[in-house]
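All protein chains of the complex are present and in place, except for one that has been dropped.
Letters are used for the chains, namely A and B, taken in the order the chains are written, and counting of residues starts over at 1 for each.
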Amino acid sequence: MTAVFFRSQHSKAILAILLALAVAPVIAHLFDDVFYVGLLTRVLIFAIAAVSLDLIVGYGGMLSLGHAVYIGVGAYSVGILSFYGIDNGFIHFATAVAASALMALLIGASSVRTSGIHFIMISLAFGQMFYYLAVSVNTFGGDDGLRIGRSSDFGPFGDLSDPVVLYYVCFVVLILVLFALHQLVQSPFGMTLRGIRSNEPRMISIGVSPFRYRLTGFVISGMICGVAGALLANQNLFISPASMHWSRSGEIMIMTILGGMGSLSGGVLGAAVYVGLEYFLSRLTEHWQVIMGPIIVILILYANRGVFGMLSALKRASR
Amino acid sequence: MKRLIKSGALALFLSTSLAGVAPAQEPVKIGLVSTMSGPGGVMGRHHKDGAELALEQLGGKLGGVPAEIIVGDDQQKPDIGRQVVEGMLKRDKVKFVTGVVFSNVLLAIVDPIVSAGSILVSASGGPSEIAGAKCMRQFFSTSWQNDQAPEAMGEYMTSQGIKSVAILAPNMVAGKDMLTGFKRYYKGKVAAEIYTNFTQADYQSEMTQIRMAKPDAVFVFYPGGLGIQFVKQYAQSGLQKQIPLYSVYTQNETTIGAIGGAVAGNYEAGFWSAGLMNPVNAAFVEAFRKKYGYLPSEYAAASYDAIRLIDSGMRATGGNVDNNDALIAAMEKAEFDSVRGKFKFNTNHFPVQDYYLFRLEKNDKGEYYRKQEKLILAQHGDSYAKSCQMK
Partner (left out) sequence: MALLFFEQILNGVQFGVMLFLIAAGLTLVFGIMNLINIAHGVLYMIGAYICASVIQVTGSFWQGVVVAILGTLVVGIFVEVLVFRRLYHRTHLDQVLATFGVTMFFNELVRMIWGPTAIYAPMPEFLSGFVEIIPGSPFPVYRLAIIAAGLCAGAALYVVITYTRLGMLIRAGASNRAMIDALGVNIKLLYTVVFGIGAALAGFAGLMAGPLLTVESGMGNDMLILALVVITIGGVGSIRGALFASLLIGIIDAMGRSFLRPLLSTITPQTFADTAAPAIASMLIYLTMALVLIFRPQGLFPPVVR
């Protein structure tokens, strides 16, 4: 199965990117420019989210516009536990995973029977409901957000307060997620999921229950986003409902598409490009949206098999 | 080639020796992080324009040291705000951060600023969370603590013998704080307390509820676009003629233009308006209008004062920003002429300032503005300072 990964056309490019990410903090340290570690940590966190979204979008055919909720749930798990004085990292992450899995189970159970635009709308609806809920609960800051006193403490293993440590933890999580999901999509489960996306009636006729497979995929995706959220909470030591607004879900979706739907690892590139643009464009001009908008349009119109798709199309055209 | 090396060496020698003679002044950098894009962007614009005017008037120097303002956009997202601030702290090495419209952004950025040894001077956001027990030495506000203005309005309405009030605000932390602050000082009857959805545009249903409650007056907090909608619809519903409207942070220079005639006769409580009558303010408003072509709001005024506060602190330390204790002590004295008149800091570094009643009227140019009517509370501090343990 790993052989399949290495034979894939984008493998060299992805390996190069991952290698670059692996040594980035070292380089940053050499140039005494520690800020980029933080920026790249954000890239890694959103890469994790984008990759997990690709599982259900690219392989499951479920277009979720409410995935930012799971990031929020993961982050608030850390925040709320910290609010009550619980700093243990194992508890933080276990709760983040459990809470986001539960959330995904509840939302998924109601939504995965629908498809297409209906799925988009229902995921949007649940996302908004949870957003309004978070805004209304004053105990945990409401719309002002929740400051988190300490980062997750893993006892003898240390904590996540050092930016470089956090960076490498995110990096390792990303690698693990990539590896696990690559295995998953090649496994019988993954094959079934893809079959359901391609030809649902056929799958039903051979006795497969699409609901169960879709729901499982959805919950797995939500759980991974929950981990991303817990990492985000550690990076910012802050969480607010703004991170769960539907426009944030849209942004993660754009990252997934940018990387190329169905390529899984492309989400890394998508996250890098989007987070990079978001930061550097806004430093350029306060009118960055007038540039970002058309960029998104052009990317969707012409590069919707991801940047890789665009590159291979160019390669083919130049032959 | 030899000549090149020789001249290079000479240049190096000269520059280093000159450097020894006249110490090259590192410009002090100020990061202005505000919402520059999107609907909240109007306040960021005011922040930027106010700050840049202040620096220009000071000859580009703060405390005699050349200074530079670096503008960043938080996109109204706390995590982006934090990222921008971290960039400014680590790469640009800013000593001061100012601006900040929204409380959630402020809460997200205050910790990295404090850890980096820099100082945050807020020109808008004033959440109660950092006004009380969690107050911070490295935080100053030249704007307000959220509860102060509604407290003043509550005080005024009580003193006027207004027996019952309907109060409304959006269902957000700021909204709840505003109404809580109001109720702290208002001793009459609250006929109705209505929180509306903060994305809501149409208030006709609330107009009906107000009419049912039969209050003597209505008090609201509706910032930005929400206020424009509410005040317009209040006038359109016919209620304005029967039940006077009082507000805070709702009818100001960023919104009056869009509300238009519907403001006429309404009241607002605040520490500043473009119509505040003192010589410093008159000069400020005129200079601002001349340079930018529009009337400043309290966001611009607070941002202007923030730069002048930093200047006053740096003048006292002789341009030295490395000793935080000396710098903070100097800033605490607030020895500058504020556009709002008398200004001093409370123990929690929030302002103690005069609160006025403003009435919305037309000036001689035919534009609506907030006319200073009377002083409600002189040198009013906030209610959280007593929990602040800062020495």
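A few comments on the model shown:
Please note the rule applied: a contact is a pair of C-beta atoms (placed from the backbone, for glycine too) under 8 Å apart; a residue touches a chain by one contact, two chains touch by 3 or more.
All of these numbers come straight from a predicted model, not from anything done at the bench.
Screening B:Gly117, B:Gly257 or B:Gly318 for touch with the missing chain picks out B:Gly257.
Looking at A:Leu30, A:Ile206, A:Leu284 or A:Leu301, the residue that reaches the missing chain in the full complex is A:Leu301. Among A:Ala22, A:Met129 or A:Ala180, only A:Met129 touches the chain that is left out of the view. Across A:Gly195, A:Gly250 or A:Gly276, the residue that sits in touch with the chain not pictured is A:Gly250. Take chain B: the residues that touch the chain left off the picture are 37-39, 41-42, 44-45, 171, 176, 193-197, 199-202, 204-206, 208-209, 211-212, 224-226, 228-229, 232-233, 236-238, 254-255, 257-260, 294. In the full complex, chain A touches the omitted chain through residues 57, 63, 65, 110-111, 113-114, 116-118, 120-122, 124-126, 128-129, 132-133, 135-136, 138, 246, 250, 253-254, 257, 287-290, 292-297, 300-301, 304.
By definition in this document, only the chains that are shown with their structure count from here on.
Rounded to a whole number, the gap between the C-alpha centres of chain A and chain B is 36 angstrom.
Chain A meets chain B in the complex at residues 33-35, 38-39, 42, 132, 135-136, 138, 141-145, 147, 232, 236-238, 240, 242-243, 278-279, 282-283, 286-289.
Listing the residues of chain B that touch chain A in their complex gives 36-38, 41, 44, 71-73, 75-80, 82-84, 86-87, 90-91, 103-104, 107-108, 111, 127, 129, 171-174, 176, 197-198.
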